[in-house]
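Apart from one protein chain that is not included, each protein chain of the complex appears where it belongs.
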Amino acid sequence: MRVQAPVIVGAGPAGMRAAQVLVQAGLRPIVIDEAPKPGGQIYRQQPDGFTRGARQLYGFEHSKASALHEAARQMIASGQIDYRPNTLVWDADARQLYVTRDGKHDAIAYERLILATGATDRVLPFPGWTLPGVYTLGGAQIALKYQGCAIGKRVVLAGTGPLLYLVAYQYCKAGAQVSAVLDTSPFPTLRQGVQAFVADAPLMAKGVYYMAWLRARGVSMMHGVAGFEADGVGRVESVRWRKNAASAMQTLPCDALACGFGLRSENQLASLLGCDFVFDEQDCNWQPQVQPGGQSSRANVYLAGDGMRIGGADMAELTGRQCAYSVLQDLGIHCDKKQVAQLARRIARGRKTRQCIDRMFALPAHWLDTVDDTLMVCRCEEIRVGEIRQMLRDDPHSGLNRMKALSRVGMGRCQGRMCVTGASMLLAHEQGITLSGVERLRNQPPVKPIPIGGAACRP
Amino acid sequence: MSGLFTRLADQQRKPCHFFVNGTACTARTGDTIMTALLTLYGHLRLTEFTSSPRAGFCLMGACQDCLVLQENGERVRACSTLLQENMRFVIPEQNR
Partner (left out) sequence: MQTINTDVLIIGAGIIGASTAYFLSKQGLQVLLCDAGQSGTKASGVNFGGVRRQGRPLSQMPLAARSHQLWGQLSELIGIDGEYIRCGHIKVAFTEQDLDRLQAYNLSVASCGLDLQLLDTGQVHSRYPWLSTDIAGASLCPADGHANPRLVSPALSWAAQQAGTRLMEHCRIIDSRHDGRHFQSETADHQRIQSRFVVNAAGAWAGNIAAMFGDPVPLTEIYPQMGVTEPLPPIMNVVLGVQGGGTYARQVARGNIVFGGSRALSLTAGYARPSHQSVSMLLTRLAGLIPGIANAHVIRFWSGVEGATPDLNPYLGPSSKTPGLFHGFGYSGAGFQVGLASGEVLAQLIATGTSHIPIEDFRIDRFTADSGKL
């Protein structure tokens, strides 16, 4: 019985481990990668010509990164997977994926599909966030990892999440000057700390290590920061921040600011495929519904990694493998039941760990409570709070999608990636509802902008 | 105008030559267009609606903020495109 090759979208930890399980079962999956080399964002490989080793690039995770890269390299070189780099999947229907490579459009048929599309930084708007010199935490990390550069000479890091401390550590270690770390989350309580250690001691130990290392080098770290802004003419020149709502703003001279509030799943393809979505309280975001084995609400679509639920690289490897086992089981191919069960247990433990982390670094729910009309919410279309409020005055019960249609928020090139959290939070605040009460922003193809020219129609 | 990005590591790579507003510049092979431009300049483009300077944001091809105009009229996403020899860019000046 010929089984059509399963297709995997994404070549990060989730996608590659899924591929590995399928290959071990004798299948030859197609792996579609938007990037030129496997690794995703977390284990992004540097361009040719760079010479730094894995330790320098990935720190404590270097052996995991190397193992993943080696596994990928091996599968590609031996032809065990059909690897399609530099290929963007921008839409999908029940039978095929719509792709673009080098400006040419094409389609790839599938019968079983694993989506391992990862995540981006989750960002919130603040005054000055569009100034040159302001980047996301993930972006600052990529500048270092992928290009050996720092985003500036005196960098302030602000927001919340484990990435805040990791990037601060990586930057300092590489010789950049980190002026300060501004964390909107309060310092973890003893209880939170204990729970986290019980859940995953090695992971927490790393976090403690980064903080201690930074402290030893005199990097000031502020917790429970109530707000921050970027100031400057034509570029960021300083960051102003306040300790709490009542206190005065303090100024930090700098030439770069990296910001982020956790991660935001890339789940647009799941949406376009018609998967059911639920509001996930933990991720504080709409996410595709997923069964314990990784199946979505659509029979032949499986979800893994950060694109399904934020969980980090280790979880991505686990859920990637789990999805692949589910595909095999659904194909009637024998699976090692003990492995599958062990995987499920590890994933369950990972989820508990994740809960602890999310509680320690929660999205600041009141970020936009006292926001000014002049704050720009949508970077692409340059829409400010004032315009949105005007629209809501005419249509007070507007949902998020109508808000998009009438105010243009989310109608720009980034298709809502950078503004959805801010827009949702603003709407929730203006309407006096919780974030979970704001409807999901509908996705429209293409998932990313595609060039007009070069349409090649497959018969 | 001074740049934004600072070169820290792995910078001993072959030079790569390009042009900005007709002026000859040098960066390194393996640089993305973003790195090449932002080690020398302070922004990549001006926005359509308010002519505000932008220099990218996410560095992972999500925000679409780092689009740079080339002399041939084509725009390219600077963070995810490697610099090639003799590329010619147009960066409008900011009105400060």
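Per-chain numbering from 1; labels A and B assigned in written order.
Note that in this section a residue touches a chain if its C-beta (ideal position, glycine included) is under 8 Å from a C-beta of that chain, and two chains touch if they have at least 3 such contacts.
A quick note: this is a predicted structure, and the numbers were derived from the prediction, not measured.
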| item | value |
| --- | --- |
| Option from A:Y83, A:Y98, A:Y210 or A:W286 whose C-beta touches the chain left out | A:Y98 |
| Residues of subunit A (touch criterion as defined above) contacting the omitted chain | 91, 93-94, 96, 98, 105, 107, 272, 394, 402, 405-406, 411-413, 415, 444-446, 449-458 |
| Contact footprint on subunit B, counting only the chain that is left out | 48-49, 73-75 |
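Simple rule for what comes next: only the chains that are shown with their structure count from here on.
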| item | value |
| --- | --- |
| Whole-Å gap between the CA centroids of subunit A and subunit B | 24 |
| Subunit A residues touching subunit B - in the complex, by the definition given at the top | 34, 41, 46-52, 56, 120-121, 130-136, 138-140, 142-144, 146-153, 174-176, 233-235, 255-256, 266, 379-382, 412-414, 417-418, 448-449 |
| Complex interface listing, subunit B residues touching subunit A | 4-14, 28-32, 35, 39, 42-43, 47-50, 52-65, 67, 79, 82, 94, 96 |
